[in-house]
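Take a look at the structure below.
One protein chain omitted, others in place.
Just so it is clear, A and B label the chains in written order, and each chain counts residues from 1 on its own.
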Amino acid sequence: MVIKYLIEKEFKQMFRNKFIPKLIIAFPFIALIILPMAANMEVKNVNLVVIDNDHSSFSQQITQRLAANPSMTLYGMCQTYEQALHLVEESKVDVIVIIKNDLEKELSIAMALNGQVSLGKDDAKIFVAANSVNSVKGTMGAMYVVNIISNFLTEQQHNLQQTQSPLEISSFYAFNPRLEYKYFMVPALMVMILTIICGFLPALNIVGEKESGNIEQINVTPVKRFTFILSKLIPYWIVGTIVISIGFFVAWLIYGIVPLGNFLTIYVLSWLFILCVSGMGLLISNYFNTYQKAMFIMFFLLMILLLMSGMFTPFSSMPVWGQYIGRLSPLKYYIESMRAIYLKGSTFLDLMPQICSLITILLVLNTWAIFSYHKKK
Amino acid sequence: MKQLRSFIAKEFKHIFRDVPTMLILFIMPVAMMFLFGYALSNDIKHSSYGIVDMSHDSFSRDFMHKVENSEFFRLHKEYASISEVMSAFRKGEIQVAVIIPANFKQDMLHLNRSALQIYADASNPNMAQQLVSYLGSFCNQALAQSKEFSAQSQSSDLVRMHLLYNPQMNSSYSMVPAVMGLILALVCAMMTSVSIVREKERGTMELLLASPIKTIYIIIAKLSPYFMLSCINFVTILIVGHFVMGVPVNGSLFWIAALGLIYIIVSLSFGLLVSTVVQSQLAALLISGMVFMMPSMILSGMMFPLENMPLLLQFISVITPARWFIGTMSKLMIMGVEVKYILKEMGVLLIMATGLIIISLKNFKQRL
Partner (left out) sequence: MENDNVIIVRHLSKHFGNFKAVDNISFEVKKGEVFGFLGANGAGKTTAMKMLCALSKPTSGSAFVAGYDISTNPNKIKARIGYMSQKFSLYEDLSVFENIKLFGGIYGMKRKDIENNANILLERLEMTEERNTMVKSLPLGWKQKLAFSVAVFHQPQIVFLDEPTGGVDPITRRRFWEMICETAATGITVFVTTHYMDEAEYCNRVSLMVDGQIAALDTPNALKTQFNVQSMEEVFFQIAGKAKRGEGL
């Protein structure tokens, strides 16, 4: 078996390379440890400044309530809006709360009249201004502030009238009751590991043999091209499988995340996905014959595919044209499946649409890769 | 000087003749901007929801009608039980479901109390929270509309929110500086280091160094096309961002350009530094990718807020040039702050630039 010798050679070269083994070990750790730590969209440390023109006990209560919230930090009080704006420009403050001078007076009148906290449309008494350039902290922070104040006002109202809201809405968060963002990210991160190890590294390897001229030597030997390519892919398939297995272990070790579904489903889907990205890598290596170009196109692809596959933002929030592009990406189906298997315990039957899509993409990419390979020679 | 000029011309030809690469190079930033600006958002739109209606009364009709008219949700199906809802979650059919108990309206009318349940697929926790609160508010609105119940509206128009600088919450605003940070890092650091190492690998670098041309000229000649490309990209992003996507340019153009230049220099000298320490293109690619690109993406604050990160990551982010560039650029462009507010950031970038240049020049002479 010729392929045995070729695979042996690939493994030797892989482990002798100064960077690849380090990458193979470091990458899952970086992906699984640093990314979930960094990818934390919680709103925290929102810096507030309050301009209290009312100076009433009511306005003070609001300020206290805001300051007591664990995700808010009261930077201080200000006299004028200009002062506060300067603080924003210096990036010391994210949200400005302005309380108008007649808040308490108007409120007590309104409550006495209507029995509820509601004023006319243009009679806003509290303004919340947020620096929306920093979208997470500014915008989300402002919404938090508004919520805190609204809740406070509602409470006041119920205290006054001694009533309770008639409609009680209870919410159940299935599959992730503690609402951990990590549970959402970690299963999906395997997609990055596999795309790079099983898709891009073998492609770079083939491009490398082209650049060094070694491929010419192989071409005059009786080794079939298919065998040669296969000998390039198999080591990375093996390494990829081992690395995600380590990934599953790390996910359990650090985050205690274990899949609800079974491992057979996970591995079958991972393998379908591996075949997809291998085909993609081969295509790249067919069309681009220098590292620089290959790397460039890979980066571009990775960026677009990752972002359009629902990795960070919900797929359904994209406009229709974006969803069409996203549907072409194998990453989308793998990310969906991994999240579903891990968190919801989905089975083969549940994931039929994803499996079919992956198989279609896999066939198209690999047929195209084989076709374009033969056309070149 | 003439030598240098002909040398630079050679490098330019080398790169600009490569049409496919050029094409990608110019399409990429624009494509990324459109992606970030138009395609990606966290807003709820057309999310599939389900309903388990055990009471079949006017409330559920009102509710569905109310929800139907919004662009946030569309009804996927009516389910018979909670277990059916759970299996729909597993298939990914719906993300959220409302369970209306039997005798909902009766309870409401006679006891003046009733309870609803909202089930959400919390595998995406942020989304789940938003969905639950949106759907909850629809329930309240539907209830308020049902004439049979006294209007118990919630507070309030008392609090008004105002978003400074970006009242429409246009995500393209924060994206333009971020795309700049990434593209410039890619073109400068990655492409430069790979292209220099390529010459090393092929042995042509030795040839150049053996010639009587001064080392500094070789470096300048190698870097200048990428410098040009980065400048063109920088301007393209600025123009497309402003005129096509309507991102304001409120600060002084002079300082925007100055900041861009400093960042380009930092990235270029990082690319140069990488090219002096590694011997193979693959290594150059991996190092500039792992040490420069990855942190630029995840630790620069463009995707995730820095304050929430553990201390170690915050420390790493301090030495990531993109962190100092992206935030500062948005302050300059969108907030239009005066220079005095960004002196610190500019200073940090300048120190980085000087340090990197000194180290890489020293390395270049010793190692090559």
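Some points to look at:
In this text, a residue touches a chain if its C-beta (ideal position, glycine included) is under 8 Å from a C-beta of that chain, and two chains touch if they have at least 3 such contacts.
For clarity, every value in this text was computed on a predicted model and none was experimentally measured.
Touch, as defined at the top, links the missing chain to these shown chains in the whole complex: A. In the complete assembly, the contact with the undisplayed chain comes from A:Gln217, out of A:Gln79, A:Ser170 or A:Gln217.
Checked against the full complex, the candidates A:Leu6, A:Ala294, A:Met338 or A:Leu362 give a single residue touching the omitted chain, namely A:Leu6. Touch with the hidden chain on the side of chain A covers residues 2, 4-6, 8-9, 12-13, 16-17, 212-214, 216-224, 377.
By definition in this document, only the chains that are shown with their structure count from here on.
Those residues of chain A that touch chain B in the complex are listed here as 17-20, 23, 26, 30, 34-35, 37-45, 88-91, 107, 116-121, 123-139, 142-143, 146, 149-150, 153-154, 157, 165-177, 179-181, 183-184, 204, 208, 211, 290-293, 295-297, 299-300, 303-304, 307-308, 312-314, 316-319, 321-322, 325, 336, 339-340, 343-347, 350.
Across the interface of their complex, chain A is touched by residues 18, 20-21, 24-25, 28, 31-32, 35-36, 38-48, 86-87, 89-92, 95, 108, 112-129, 132, 136, 139-140, 143, 149, 152-167, 169, 171, 173-174, 186, 190-191, 194-195, 198, 201, 280-283, 285-287, 289-290, 293-294, 298-299, 301, 303-305, 307-310, 313, 327, 330-331, 334-335, 337-338, 341 of chain B.
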